[in-house]
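Of the protein chains in this complex, all but one are displayed in their positions.
As written, the chains take the letters A and B, and residue 1 is the first residue of each chain.
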Amino acid sequence: MTADAALLERTWADRPGFAGWLAAVDHKSIGKRFIVTAFCFFVAGGLLAALMRAQLARPDNKLVGPDLYNQLFTMHGSTMMFLFAVPVMEAMAVYLVPLMVGARAIAFPRMNAYAYWIYLFGGLMLYVAFFLKVGPDAGWFSYVPLAGPEYGVGKRSDFWAQLITFTEVSGLLVSIVIITTIFKLRAPGMTLDRLPLFVWAMLVTSFMVLFAMPSVMLASTMLIMDRLVGTQFYNPAAGGDAILWQHLFWFFGHPEVYFIFIPGLGFLSMLISTFSRRPVFGYPAMVLSLVATGFLSFGLWVHHMFATNVPELGKSFFTAMSMMIAIPSAVQIFCWLATLLTGRLNMKTPLLFALGFFFILVIGGLTGVLLGSVPLDLQVHDTYFVVAHLHYVLIGGAVFPLFGAWYYWFPKFTGRLMGERLGRWNFWLFFVGFNVAFWPMHHLGLQGMPRRVYTYSAEMGWGTLNLISTLGAFTIAASVLLFVINAVTSLRRGTPASANPWGAGTLEWATASPPPSCNFVELPVVRARDPLWDPAAEPGSPRRVQGLAEDTREVLVTTLMEARPDHRMASPAPTPWPFWSAVATAVMFVGSIFTPWAVVWGSIPIAIAVIAWFWPTRAETRKSLEREKQPALP
Amino acid sequence: MIGHALHDALDAAGPQAGHIVHLWWLTVAICTAVFAAVMAALVVALKRAPRAQAGDPPDVSSLTRAEPTLFRAVTAAVAASAVLLMVLLVASIATDRAIASLPGEGALHIEVTGHQWWWAVHYDDAQLDRVFDTANEIHVPVGRPVIVSLESADVIHSFWVPNLHGKKDLIPGHTTSISLRADKPGIYRGQCAEFCGLQHAFMAFEVVASPPAEYEAWAQAQRRPAAEPSDAQAQHGKELFMSGTCMLCHAIDGTTAGARMAPNLTHVASRRTLAAGTLENTPQNLAAWILDPQKAKPGAQMPAHPLDGSDLGALVAYLETLK
Partner (left out) sequence: MRNAAIACLAALALAAACEREARRIDTGMPPVKSAGPRQGTLQPGVPGKGITASAGPLYQEGNALYVATGKRLFRWYNCNGCHASGGGSYGPALTDATWIYGSSPENIHETIAGGRPNGMPSFRGRIPDEQVWQLVAYVRSLGGFVAKDVTSARGDSLGVVDK
């Protein structure tokens, strides 16, 4: 390690010990925690699903009663959507985006830490409630009036609504962090048209989050107010409207599917490029497709509500939109096929997961076209056909790419490669198990099996297909177990990885595996879309950034479009106050489930914690003043 | 599904479900073709592309050299997708219009109200003496359009008879409606399709489509108030019904029982099922249901009635007279 590297490590490292752990602001520490936490929720949600499948394996089963079953599927849906799928994509971005854009640190690192803690506390609250038998039971969509004050008895739906508040606060903050990082902290020379496609995907996703999540926060806050203080937003008897909930919820809910799916597309572009040993064909088309998907996804929400009173013309519009959104996805799929066709394939586990995506997602996308059509939707809506469709889309479109991404970036996260043999078993079991579990559900839906039923009578004749589906579900569980085993053993005994074990082209592979606390000892200057594959370095042009302080946390801010160096900015030091702010926020959120006064007294500790968070220290102030007077030139 | 009730979205028994089935097969055909094409392209790519290792130098020639063949192929594929989607869009909208334009002359008007977890059915008519109520069973004449108005008494439900039509939600505070026509006689099972609480799974009903004459005979029978029980046992059962909990929630036309919180029982013995399409309507099932409804439908809002053998027998005997 050079002297520079040692100094940078001292400057950027999080503090040691448990107190240091709580105070961590390094995006890599937070990102890893985020990923592990989200994975734990994935496993928890999966176990709930396994229990549901066990209950449905045979007709008239008495394993689980209706009360628990309703909590199970509500918890499963809420966990997978709010505690796994969206956060895990953000978690991957929190770890990878600063590395991919060649930044020393993430923007707003303390806010990033706060967002993680808020997310963790929200998830814990939900599971504590569930184990105390106060698990929400009105579905992950919590339609009123079933989730309203009269029919949603007790505090169950309040916990659900407050979970939304937790995860949305977290999601919005992370989005701001990611957008700012992408816009202002890119390495010099990384113009917008040189952004890696995953970074583009996260940029689009983050903007979608900013526009979609306020809608559901509004909706869930109105729900809490209806339930807690007797407002009448959703009460038709007093001029409210139950349909208002559905519009607000799905205005968020449909884009949400895409902010799970779009990062998956981003992963795929990275995987396919690296393992085909060539840049993805049609970069501009790929970027435009991502952006188009982002826009179009806001025009689909009514296709969840075709069975309500929607005017005919309105329905036709939403059908047209639902079909149109297939086009940008098709563009990307064809571009990837072209890339694979003209590339040279390195058939490793990450690529297998990417290939699995093609099979599953294309089926899911085509059944999606089916569901976008009003007449067909009226038949299969709210049946197991939709259950099949959404799992084909979300598991095929997001979880398969995500597993591929985990195999791909595991060496970057940990410095060791994951086992290839177990990886293949993991893939094939998942792939086969998935199709065995979910393909029969298409048929069940057409035979009229509705969603969210805790059991069915033997005379319906749905027993065999359900049993097959359950066997498939357990196969998936076995496959995920293999993944865990693979990850744990590789962590200890995996092949040590070099900086760039896959021969990839993007910047995160330019630094050591795992990266040092400062990300890059030598901050890169970018001259191509895949900087590590850059064939012709212009002679005389700078290869690295010079002039950033090494003894203080300093990041280089660049311009929005061209990424020209603009100014240097101090990046905040580790502090436990984001953690304490999150604790105070959690107390207020949970308290306000029980009494509206919690909002009043609960805001006092938050104010104190946030003031402490922003309180400047003398040392910091002195240092930054010194630097302003005399920049540390080499 | 009790007896031979049909429950299958692809086995159409009416014009609307029929249109949907046609659209279904067209869409499935196109989607299958697209899927096959994409998979074929993937297989070709996997077969044709040479293998490489991580250490092999990447091929970055595409950065400087255009790939016109690939460009044309991708453009053609996207264009083909757009055309196929357009075909599906037009077909879908045409089907939607066909479904919406069911001629409504001489339509039968039925009002269905969703309750947790059963269906109240009210047959409307311009002549007041032809109006009647029933529950969980809808009879319709074959070939005659039926306009079903849908309302909810509590939470959102969804009315779905897959063999006849798609779904329509029952939303508190809104009145929705759905038009149906059964073209084949038969018994079609319907089911609540919007999650509505504990017994959503067993909130079913049946649509019985019969020839017009048969339907008219049924309706005529339904319009008559309940007959006075003739034997002593049934008479005792009626006394129990009227003096106990039953009449606080249930109605039997022609008696003092007129509550609307629970299914109308005026002709309960004529129905095929009990407990919203859950149990076959036999005296044994009826007795078991009265004793402990929670056994068949945990969470159901009817309380248990631990009547002793003779009282239970009398009550069941009375209800069995309500043909």
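Just a few scattered comments:
Everything that follows uses one rule, which is that a residue touches a chain if its C-beta (ideal position, glycine included) is under 8 Å from a C-beta of that chain, and two chains touch if they have at least 3 such contacts.
This is a predicted model, so every value here is computed, not measured.
Taking the full assembly into account, the omitted chain touches A, B.
One of A:Gly230, A:Pro496 or A:Gly547 touches the chain omitted from the figure, and that residue is A:Gly230. Only one residue from A:Ile30, A:Met75, A:Ala129 or A:Ile360 touches the chain missing from this view: A:Ala129. Note that of A:Leu63, A:Val557, A:Val583 or A:Ile608, the residue touching the chain absent from this view is A:Val583. The residue from B:Asp8, B:Asp183 or B:Asp292 that touches the chain not shown here is B:Asp292. Counting over the whole complex, subunit A has residues 22, 65-67, 121, 124-125, 128-129, 132-134, 144-145, 148-151, 153-156, 226-232, 234-238, 579, 583, 586-587, 590, 594-595 touching the chain that is not drawn. Touching the omitted chain from subunit B are residues 153-154, 172-173, 198, 243-245, 248-249, 259, 261, 292-295, 298-299, 301, 303-306.
As a working rule, only the chains that are shown with their structure count from here on.
For this pair, subunit A with subunit B, the centres built from the Cα atoms lie 37 Å apart. For subunit A in complex with subunit B, the touching residues are 65-67, 70, 138-139, 143, 145-146, 151, 236-237, 241-243, 276-279, 281-282, 285, 307-309, 312, 315-316, 319-320, 323-324, 326-327, 330-331, 333-335, 337-338, 340-348, 355, 358-359, 362-363, 366-367, 369-370, 372-383, 445-448, 450-457, 459-461, 501-503, 505, 528-530, 533, 535. Subunit B contributes residues 1-2, 7-10, 17, 19-20, 23-24, 27-28, 31, 34-35, 38-39, 41-42, 44-46, 48-60, 62-63, 67, 70-71, 73-74, 77-78, 81-82, 85, 88-89, 92-93, 95-97, 99-100, 116, 154-156, 158, 160, 162, 165-169, 171-174, 176, 189, 191-202, 278, 298-299 to its touches with subunit A in the complex.
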